[in-house]
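Some chains omitted; the rest stay in position.
In order of appearance the chains are A, B and C, and numbering begins at 1 in each one.
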Amino acid sequence: MSEEMSEGGVVKKFMYVNRKAPYGTIYALESLEVVLIAAAFDQDVSLAFIDDGVYQIAKGQDTKNIGVKNFSSTYRALDDYDINKLYVQKESMEARGLTDKDFLVPVEVKTAAELSALMEQQDVLLSF
Amino acid sequence: MKFGILINEGPYTHQASDTAYQFVKAALAKGHQIQRVFFYNDGVNNATKLTDPPQDDRNIVNRWAELAEEHKLDLVVCVAAALRRGIREDNLATGFRISGLGQLVESGIQADRLVTFGD
Amino acid sequence: MLHIVNKSPFERNSLESCLKHATKGSAILLIEDGIYAALKGTQATAKLQEAMKDCTVYVLQPDVDARGMQGRVLEGVKPVDYAGFVDLTASHNAVQSWL
C-alpha cells in the first residue's frame, strides 16, 4: 500500500462485524465487498465472525443447486490483500458444533470477552 | 395442481426470489400449473428492468421474464407496493404486469395452494 | 399442514414459533437459513429432536449443500430437492411460511 493512499497518514482501526449466515441474505457478500475495497486504503482492518456469521467461512459450500453465486473462495483471497486478522467468536462456533478445522481460512478463535476487548479498541465498526 | 406464489422480498438481498424461482421451475417440470406469481412488499423490486448484476452472477429479473415467456406465467406486481418503492410502467421489465392486491386474494381463491416466499 | 421455516434457529424465533403451533402429524420443511436447525451437535439440535417425535421434518438439500453443511444433517430428517418441495406442498392441504 502506498503512503499516498492513506488519508494524510491517518490509520484507523476498522472492524467488520459479520453476524449473518451466507445466501439466505446478501449481507455476508456485500460486507466482503466493502472489505476488499477497504484493503486499498491502508487502514488497520479486522473481521469478526459472530453468531451465524461463523457460517460464512464454513468449508464445502456448493451453491450449484440453488443457482446462486458461490463467493466463499473470496475469503481465501483476503490474505493477498494483507487482510489476515480474522476472528471467530468461540461461543458462537461451539454453539453450532463447529471447530476451527471447519473453516476455509485460518482464523483466530477468541472468546466473547477477548473479542469485546478488541472491539473497544476500534475506531470504526461496520456491521451488516 | 394449481399453485399460487407470493414473493415478498426483492432480488439478491434475500433468497426468497431465488427459492421461489426454483420451486416454480420444479412445479412446471412436474406438470403442475402456476396460476400466478404475485410480487408484494419489497418483492416488487424483482420487476425492475434496470438491474445489471455482475456477469458471473444470476440475473434474477431476466430469469423470471424468460420463464414467464416460456410458460406463459402471469407475473403480477402489486400497484400500491410498487408505487411506494419506485416501480412503474417506466421501469417495468418485460413479462411483468402491474395490478391490484385483489389479484393476490384471487390467487388464494383460485389456486389449490398458495406458497409464500419472504424474509 | 405443511410448515416452512427459512430462518436460522440461532437468529430468530421462527422455528420456535412454528414448533409451538405445529400439531401432531404435521410436516415441517426447513429451507434457506432454516436448514441450520436440521444439524447434529448444535445448541438447536435437542429442540428439533423433540419436535421429530410428533412431526416429520424435511430439509431442502440444495440449501444444505450451498452452506457446506453436507454430512451434518441429523438422522431422521428427510432430505428433499425442489421437486420434493413441490410434492410436499401438493400433498398437504395448506402451507404456512413462518417468515
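Here, contacts are C-beta pairs under 8 Å (C-beta built on N, C-alpha and C of every residue); 3 or more make two chains touch, one makes a residue touch a chain.
Quick caveat, the model's predicted, so the values are computed rather than measured.
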{"item": "Copies present in the complete complex, per labelled chain", "value": "A x2, B x2, C x2"}
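Heads up, the rule we're going with is that only the chains that are shown with their structure count from here on.
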{"item": "Euclidean distance of C-alpha centroids - chain A vs chain C, Å", "value": "28"}
{"item": "Chain centre separation (chain B, chain C; CA means) in Å", "value": "24"}
{"item": "Computed distance of Cα centres, chain B from chain A, in Å", "value": "33"}
{"item": "Residues of chain A touching at least two other chains", "value": "23-25, 66, 68"}
{"item": "Shared-contact residues (touching 2 or more other chains) in chain C", "value": "6, 32-33, 62, 81"}
{"item": "Contacting residues of chain C [partner chain B, same complex]", "value": "4, 6, 31-33, 62, 81-83, 85-87, 89-90, 94-95, 97, 99"}
{"item": "Chain A-touching residues of chain C, taken from the complex the two chains share", "value": "6-8, 10-11, 32-33, 36, 39-43, 45, 61-63, 65-70, 72, 81"}
{"item": "Residues on chain B engaged by chain A in the complex (per definition of touch)", "value": "12-15, 18-19, 21-22, 54, 56-58, 119"}
